[in-house]
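As you look at this complex, bear in mind that one protein chain is not there, while each of the others sits in place.
Then we have chain A:
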Amino acid sequence: MSAPAAPALWRLLPAGSYAGRARMMMVRSATASRRTWLAFVSGFFEPLFYLLAMGTGLGSLVGDLPGPDGQPISYAAFIAPGLLAASAMNGAVFDSTYNVFFKLHYARLYDSMLATPLGPVDVALGEIGWALLRGGLYATAFLSVMAGFGLIESPWALLALPAALLVAFAFAAIGMAATSFMRSWQDFDLVTLAVLPMFLFSTTFYPLSVYPRWLQIVVECLPLYHAVELMRGLTTGVVGAGLLGHLAYFVVMVVVGVVIAARRLDRLLLR
């Protein structure tokens, strides 16, 4: 019933807000998704359609592109890891912004949970955890498809799954933190404004070298760029110390996101 022995991270979180039962939130989400399985399944098809349309269609015009180590790879093999990263981002952002905002302000779902021993930290971790589980399933399915199309060049690709989970965790945490500041649905235009250009320009569809230097620097600051480069390195088997830098980027995102989200939820829910 009381919070488990507190590791360092928990000390940044509001006291008495964690019952150690975030798992029950995920049980709830799983139960609810049985009713909305279609929406659940649709999340898998989006990256698949992009892969077919762009990889096969556009790929026949584009031909080969230079991979991370300069060796030419097929266009489909180039964009597939990008799409994997982007779908991890999109799923996590959607779950942690629109869905959370609705539950927070309209369904008053979290208010009902706070009448139980659950606290805001359970809520935040439970929702992020569910977004992760979902993202993990999509990533597994997409990686299988990539393998089926022969787009995986290295056993390192197995690590793309945990990497996708970390990416999803980071975006879910930041998304939830951002949602806690939103006041109306209009504010969600900002989410689209952030996510769509990131999807298009973060070397998802073409390499960084096509941009002028100043734009390259901008792109290099974007989180999705680091996700795409991380995935591409793993699925093509070009693994170096640089990947650790990308990983670090997401670890920082996770910590910042979780701390802000939990603190803000605490203020929003425990008025």
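The working rule: contacts are C-beta pairs under 8 Å (C-beta built on N, C-alpha and C of every residue); 3 or more make two chains touch, one makes a residue touch a chain; residues count from 1.
To be clear about the criterion, contacts and distances are computed from a predicted model.
Peer 1: Could you tell me which of "ABC transporter", "4Fe-4S dicluster domain-containing protein", "ATP-binding cassette domain-containing protein" or "GntR family transcriptional regulator" is the UniProt name of the chain missing from the displayed complex?
Peer 2: "ABC transporter"
Peer 1: Which of these, A:Met54, A:Leu109, A:Leu143 or A:Val195, touches the one chain of the complex that we don't see?
Peer 2: Among A:Met54, A:Leu109, A:Leu143 or A:Val195, only A:Leu109 touches the chain that is not shown.
Peer 1: Even though one chain is hidden, which residues of chain A still touch it in the full complex?
Peer 2: 1-2, 16, 19, 21, 24, 27-28, 31-32, 35-36, 107-109, 111-119, 269-271
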